[in-house]
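One chain of protein is taken out of this complex; the other chains stay put.
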Amino acid sequence: MFLRKFLTLVFVVTVLLGNAQSRKIINIPDIEGYQTLKCDFHMHTVFSDGTVWPTVRIDEAWKEGLDAISITDHIEYRPHSIDVVADHNRSYELAEPLSKQKDILLVHGAEITRSMPPGHLNALFITNANLLERDDVNDAIKEARDQGAFIMWNHPCWKAQQPDTTLWWDEHSYLFENNMMHGIEVFNWGLCPEALAWANEKNLTIIGSTDVHGPMNVKNGHRPMTLVFAKSRTEGGLKEAMFSGRTAIYFENTLVGKSALLEPLFFASLEIEEKPLKLRNELDKTVSIRNNSDLDYELELVQPGVGFDAPTKVTLKAQHVTSLTLSGNSDEIGNTRKLNVYYRVKNMLTDVNENLVVTFTFRNN
Amino acid sequence: MFLRKFLTLVFVVTVLLGNAQSRKIINIPDIEGYQTLKCDFHMHTVFSDGTVWPTVRIDEAWKEGLDAISITDHIEYRPHSIDVVADHNRSYELAEPLSKQKDILLVHGAEITRSMPPGHLNALFITNANLLERDDVNDAIKEARDQGAFIMWNHPCWKAQQPDTTLWWDEHSYLFENNMMHGIEVFNWGLCPEALAWANEKNLTIIGSTDVHGPMNVKNGHRPMTLVFAKSRTEGGLKEAMFSGRTAIYFENTLVGKSALLEPLFFASLEIEEKPLKLRNELDKTVSIRNNSDLDYELELVQPGVGFDAPTKVTLKAQHVTSLTLSGNSDEIGNTRKLNVYYRVKNMLTDVNENLVVTFTFRNN
Amino acid sequence: MFLRKFLTLVFVVTVLLGNAQSRKIINIPDIEGYQTLKCDFHMHTVFSDGTVWPTVRIDEAWKEGLDAISITDHIEYRPHSIDVVADHNRSYELAEPLSKQKDILLVHGAEITRSMPPGHLNALFITNANLLERDDVNDAIKEARDQGAFIMWNHPCWKAQQPDTTLWWDEHSYLFENNMMHGIEVFNWGLCPEALAWANEKNLTIIGSTDVHGPMNVKNGHRPMTLVFAKSRTEGGLKEAMFSGRTAIYFENTLVGKSALLEPLFFASLEIEEKPLKLRNELDKTVSIRNNSDLDYELELVQPGVGFDAPTKVTLKAQHVTSLTLSGNSDEIGNTRKLNVYYRVKNMLTDVNENLVVTFTFRNN
Partner (left out) sequence: MFLRKFLTLVFVVTVLLGNAQSRKIINIPDIEGYQTLKCDFHMHTVFSDGTVWPTVRIDEAWKEGLDAISITDHIEYRPHSIDVVADHNRSYELAEPLSKQKDILLVHGAEITRSMPPGHLNALFITNANLLERDDVNDAIKEARDQGAFIMWNHPCWKAQQPDTTLWWDEHSYLFENNMMHGIEVFNWGLCPEALAWANEKNLTIIGSTDVHGPMNVKNGHRPMTLVFAKSRTEGGLKEAMFSGRTAIYFENTLVGKSALLEPLFFASLEIEEKPLKLRNELDKTVSIRNNSDLDYELELVQPGVGFDAPTKVTLKAQHVTSLTLSGNSDEIGNTRKLNVYYRVKNMLTDVNENLVVTFTFRNN
């Protein structure tokens, strides 16, 4: 009897304490035609080898400002199974009501967990994780594919599976050619250069994730994540974008992705003063650039200006206005209508040793 | 000869290093009809008893995101005069070119510095500080008034001048009645409650300032400042607003001012989710409130909701989204069209012991 | 077969990643005769209504620099029991090996969870939690007592159990008089003034704890905790000290406890310059005080110095050296051998409205 009274009280208290939490805003802008969704598609709970309850993953995602996550408990590795007794859909079922309440997109997922090859693969947007428990790994992956899953190869650089090399095996070619592998985890604890090269070569969707097992411990202001450029903030929108390869990776102060996505993202972050500079020889003129994003963009001049000098290194600091001073160094500058300045963005990678190059065009007259 | 070469080199280097500094953004919104200018009208340089060169005040203001400052060197107290030899306009003249370049509004000012009464007064928007050097304090203040100055009584709570009491002297009534006192410094190192009470009683413009003498040392994320609600970001706009009493004070996480200004500022800081709540008895519904300002608004429920419970304490954290959960507690709630919730904003003061009270109106059906 | 290979690899990786974590140092000094142990005796896991695995509690404690914890899962409230199937000792058993490895003292505990009276009580230093599952609450508490437990009344100020009042019930007198209640939780989410008053009146051991259910989210630099002044860093040392009432509470920048413990703790935090001040009338002399602790001590002058002035407010900032300037104001000061200065420590509480008062004695001649 005391228990019923107790439970009522617990309920009341939870409501009163729970009603005024706060959610961080991740300042990464949308781009023309797409919403930029902040996502993490690789994480664990006590239902495999993680150490938190599934609802913790929703709470963390909400507080940190994410739009979508997937809980991807291992199918084949469940070290807590003496104490935790449930099927493979259970972590999803437990997190799902809270995800609705908090408006977090929860993608049903699981991690197929095998030795190399093919190693570990996440199956996302599945309908029934229990059916992935199969002796033959290809049967498991086929089942995922037949459920309509987006399948990604996890952490190809993981030293535990490939201590001395990072190889693409025949098995991966088989999966890739049979619509059984759509993405590759390019960031997991660190950047995997081989994975980025393969992604660019074969047009695989790039994914960056935490693979978090314990409580999320945010460093550098935010967790590593996948940005998905989606037509809508829905599970369907996510899926279409991921199958179409419209993703980028955000870790520390770095973005990784295709130029076609990173360039509009860069300029969508900025407000650039528009009045004509009226730069003349031996004069200095300053243009103000406001960076509304959370990234400090680190710029390095690619080539000298024509008729003017521009700073060789500039940091467009997050949430700050930066003054860029151009100095006229020839008489012709007075007649130039537009000034083009070319910068390499040191913290925006398009390939292993390649940076995004951006062109600022300032009105002069 | 080496000197000429040296100077050329110095110039080049200054340009190269100086062209990519960054300016903080103070996130305090404009309100309907007015721009919210961030200002500090009380500070010193080596030209009185300060310890920095006048240009430092412009650099600091720019980096911290201020719109306007006034350098208010003491007329009667110049302890560095053995080494620093100049007239009373010199600090303004030295700072003025940099203020233009950095687009900081520099208000010509000076501090008339006498024993109590009347104590210290700042004259702002003057044209010639040298003419304020007069034997009789009233002559000095009249001169300032005749130059069209906005005159404010500085730090009435300063213990050095009034150790045991904080009094309004006959002299201040004289100044007030003769258009020789328009504002009062309500914040200087701390809040002066007497000054706030007098301001509200006599309709004096309230000012909060740093009175900084050494290098600016920003604590709590920003310096104490005066917010001026101006029709334009110009010296004329500033002056009109200040003579009209449209100011507020921003220090630490607190705003002080009239309800008529603070209330629109509060709501301009927020984006409130607009979909109907559809709250019913024994149900919980959550509304998301995004606070785009730099202030954490600390709310305290003024009275219970009619037909529902609302949280008694809520913090709308800066740059975060906060979830506010309402719980239906009567059947009638299902038929209520709008839900009014009344909160006292603990960190918005309208008078010595008075807080702004705000009303949230949420659509229910 | 792949599984065996997989497990080996997991092991290797865990070792390689696990071998260089770092543990914060909590700078709170030992006092004469005792080690100051940093402890948290109230927390939950998935084995009751918490959301983390028991080992998480050890990892958190190690990283944060704690010496001892107790996992106190509810006996009567286990909302995850559909999925998590185990007896009441299981969370202790799972955490225990890691606690040994990390050198954290893990006290076997449980929370007896009833409606008011008597509310919730933690039993610490028990031997078998399963025996606490009894219909009659007094039978459960007697069992704990007979196992040698230290029993504390948890969160007497919890609004869910006492919404409008905070009462000491006859039941609590019964427990207290029958050696069934030894301590009281004075801090749990906030300070409970009634609990502090009762503790001082009845000589109950004071406890401050987190009652954390989800992942530990450290604010203000450290979690709320109980300081235990123990003869040794052992479970026996802890138990003796707690039954002897040698505890204090540390939350935010505040310490709560008996003068006899807080005063030596205060002075053990400081290194005070020892050279004679040679203060004379109309002279200023400065003494340097180094505060090696993590607390900013906020001092307020209790009474004026005899023959000299001392600052009315001083903050001895954590990990800083503070200069304290005394000013001679009478001729006799030249002949005074020792200068006594009396300060109230605003952030050291000995009772509900009572602060520790400390006396600095500086050599003058």
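General remarks:
For reference, chains read A, B and C in written order, and residue numbers begin at 1 within each chain.
As a convention for this text, a residue touches a chain if its C-beta (ideal position, glycine included) is under 8 Å from a C-beta of that chain, and two chains touch if they have at least 3 such contacts.
Bear in mind that the values here come from a model prediction, so they are computed numbers and not experimental data.
For the chain that is not shown, the touched chains among those present are B, C, taking the whole complex. Annotation: of C:Asn130, C:Ser244 or C:Gln319, C:Gln319 touches the absent chain (contact as defined above). Within the complete assembly, C:Pro311 is the residue of C:Pro29, C:Gly214, C:Pro264 or C:Pro311 that touches the hidden chain.
Contact with the omitted chain, checked across C:Thr127, C:Thr286, C:Asn340 or C:Asn365, is made by C:Thr286. In the full complex, the hidden chain is touched by subunit B at residues 2-3, 5-7, 9-10, 12-13, 16, 46-47, 49-53, 55-56, 59, 76-77, 80, 83-86, 90, 94, 113-115, 137, 158-161, 214-216. With the whole complex as reference, residues 15-16, 18-25, 101, 284, 286, 288, 290, 311-317, 319-325, 327 of subunit C touch the missing chain.
Just so we're on the same page, only the chains that are shown with their structure count from here on.
Under the contact definition, subunit A and subunit C share no contacting chain.
We define each chain's centre as the mean of its Cα atoms; on that basis subunit B and subunit C are separated by 41 Å.
Looking at subunit C, no residue sits in touch with two or more other chains.
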